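With one protein chain removed, the remaining protein chains of the complex are shown where they sit.
Chain IDs A and B follow the sequence of writing; residue 1 opens each chain.
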Amino acid sequence: MQSDFSVANVVANSHSTKPMLYKVSAAWGNHEGSLLLWVLILALFGAAVAGFGGNLPAALKARVLSAQGMIATGFFLFIIFTSNPFARIFPPPMDGEGFNPLLQDPGLAFHPPFLYLGYVGFSITFAFAIAALIEGRVDPAWARWVRPWALAAWSFLTIGIALGSWWAYYELGWGGFWFWDPVENASFLPWLVGTALIHSASVAEKRDALKSWTILLAILAFSLSLVGTFLVRSGVLTSVHAFANDPERGLFILVLLAVAVGGAFLLYALRAPALKPGGLFAPISREGALVLNNLLLSVAAAAVLLGTLYPLFLDALGGARISVGPPYFNATFLPLMLPLFVVMGFGPMLAWKRGDVAGALQRLRAAMGVAGGVAIGVLIFDHDRHILAAIALALAAWIAAGTFVELAERIRLFRSPIADTLARARGLPRAAYGMTVAHLGIAILIAGVTATSAWQTELIQTMRVGENVTVAGYRFTFEGVSEVPGANYRAERGAFLVERNGRTIAHLFPERRFYPVEQRQTTEAAIHTTFFSDLYAVVGDGDGKGGHVVRIYHNPLVPWIWIGAIVTALGGGISLTDRRHRVGAPARADRGTAPQAAE
Amino acid sequence: MRRLLYILPVVLLGLVAVLAYLRLGKDPSILPSALIDRPAPEFALPPLLDGVPGLATADLKGQVALVNVFASWCAPCRVEHPVFLRLKEEGRVAIYGINYKDKPEDATAWLQRLGNPYTRIGADREGRAAIEWGVYGVPETFVIDREGRIRYRHVGPVQPRDLDEKILPLLRELQK
Partner (left out) sequence: MIRALALLLVLLTATPAWTVEPDEILADPAQEARAREVGQELRCLVCQNQAIDDSNAPLARDLRILVRERIKAGDSNAQVMDFVVARYGDFVRLRPPMRAETYLLWFGPALILAIALSALLLALRRRKAASRTVPLDANERARLDKILGGEP
């Protein structure tokens, strides 16, 4: 690969000594380059709609693609007028200025592409929403065409967010994984709305209901992606993730946002009231549960949006400068999640149209038993009696068990002969499996977040070579620090021997790296993961007397956060492969005829 | 009524866009001081240089003064230094310095090379006095009135324009 140092962007972000992966990832690790990636993905998605959209009516397809094209035009103008990624400098320097070493990391190399696949994927659902509003009709066929795109975008976004969180976890040196940073929130908002969207789209598809609401969510998911872009690139906030302040770019994105989203909302205001209200359902039904899901997710998204933007707006109006940090989000967001998790457990058990709560609960006795058992177990074995942790873990168990019960019910496990069960299992649509897997992933994630937040063990002290400490039952022996050369850095590498009950568990080698080109230092935690917990070690400054500052953490269930996220995204992927999405979309029913039969 | 519901998103978006527009171009890293119009905090710092006395709260009463937080390791401090030297020549106002987390020898050499505009310099080696002043970056400059109250804070280097447009008019008013 060539590094052309006459291109300003390459000079500012690369260096000849950098490893290959980071030479590539530096291309999108900066403002101009990341926009290139953005429009590349936009183009790929557009091509995908054109290519896979064979069963779309020509008029709808044309409208979707033109809406998509308008978004692309907006971004091209943005690049051309404010962010030329190929600007030249003369004379070209001998070498580049290097790249922020914090970003020279495999986690961050893949974090932006996945995030953008998610953000930009929602541009398709946005385009579908615009097309539907222009046509003035939304029917189950439309919902069926939109759902795979929403699922794909949502799955990518899930992975993108998880990668970012994972990176923070191992790079920042103390095991934190989520900070409610405005830019994290900016990626989380489209995720929350996207989650609502894939659920409401299933109601629109199966029951021809919630149509104008689904359209609104489709518009919102992409709008919030754009808001995120605005926040990161306009310089209106300080954040770890923010690119350099540039009000001119901010203004451009703001105008783009106002035109695209404002136009979409205006169209919505004009056309949505004319959409025919769809299928009726009783409050207690699958639809009812999904409406509750949407309501809670939307309010949660509103809370996060409010907390993220409030300081900016207060400042804009001449009010005080305030900070809205984790204490606010924990106080407002988490209480909304608890009822959502309760609904998640029994919602799938309710029948479409008219459900039977008593019957569902009856069949969920086992799940209730598991959840109750987990809660009691936590309260018995936890010395600190974390009530909230007990509730959250019980809910995770409730969701997981409920998901299994639901699947078992559908395939009549242990109720019918095994052959019948297998036949039913084969006959179950992929989307059903997708939901099961995704909900299971969320349960795993909840357990991971809860356990590591409630029961992290920390040890910070100065250790000498040969000394040992015991953390959460593991004995860490400090074996010293040595200098090791790296590809484009020098490292001080600490060594720990970890034993439990006299048995060697692992050797840990945390590093402190110094990048001479960038003149910056990073810490690389050493992590040994045992599925049920992470042993996390960081080595710090020497005290000049043979001792070194060390930080050792025992993070219970923390790997479950990322396992859960991957499983969740996998669920989205499985749902995506449902053959009804690929070929099964039937010819569009004529206006006014009955909706397709519910499952 | 129902129609209003459908208009709500576009109205909300408009509101958000206007607010975002108002906020554009403001530097979010510049914070207002919590100490404006409050008495200067209690502190007492030893001298940095021989012959130049240290700085304490009591020294700030009786005349209008500038208090400048500086350090030899701070590049922007060099940018504003000529402004203070000019101000000292004009003799318009007492300029006091708080030398923030600096090695005395470095700070001394720095002042010898660039000139010393300060009539009093307190050496704040631990940075504790700076916390009393609510300092979060260097340089920062405070305007103190005759009663020893903080009237203005400037974050970042004082450029000639800042001096002419904000600080000098305020000084004139306070010295009336």
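The rule we apply is simple: contacts are C-beta pairs under 8 Å (C-beta built on N, C-alpha and C of every residue); 3 or more make two chains touch, one makes a residue touch a chain.
The shown structure was predicted, so the numbers you read here are calculated from the model rather than taken from an experiment.
Contact with the chain not shown here comes from a single listed residue; of A:104, A:229 or A:523, that residue is A:523. Per the touch definition above, the residue from A:29, A:173, A:190 or A:571 contacting the chain not shown is A:173.
Of the candidate positions A:110, A:328 or A:514, contact with the hidden chain is made by A:328.
Contacts to the hidden chain, counted on subunit B, fall at residues 5, 29-35, 41, 71, 73-76, 79, 101, 126-128, 131-134, 136-139, 155-157. Not every partner is drawn; the one left out touches subunit A at residues 102, 171-174, 176, 179-182, 238-240, 242, 244-246, 277, 280, 283, 291, 295, 298-299, 302-303, 306-307, 310, 314, 319-328, 331-332, 336, 460-462, 520, 522-523, 540, 549, 551, 593-594.
Operating definition for what follows: only the chains that are shown with their structure count from here on.
If you average the CA atoms of subunit A and of subunit B, the two centres end up 42 Å from each other.
Note for the complex: subunit A touches subunit B at residues 212, 216, 219-220, 223, 230, 234-238, 245, 247, 250-251, 254, 257-258, 261-262, 265-266, 268-269, 272-273, 309, 312-313, 315-317, 320-321.
On subunit B, the positions that touch subunit A within their shared complex are 2-3, 6-7, 9-10, 13-14, 16-17, 19-29, 31-32.
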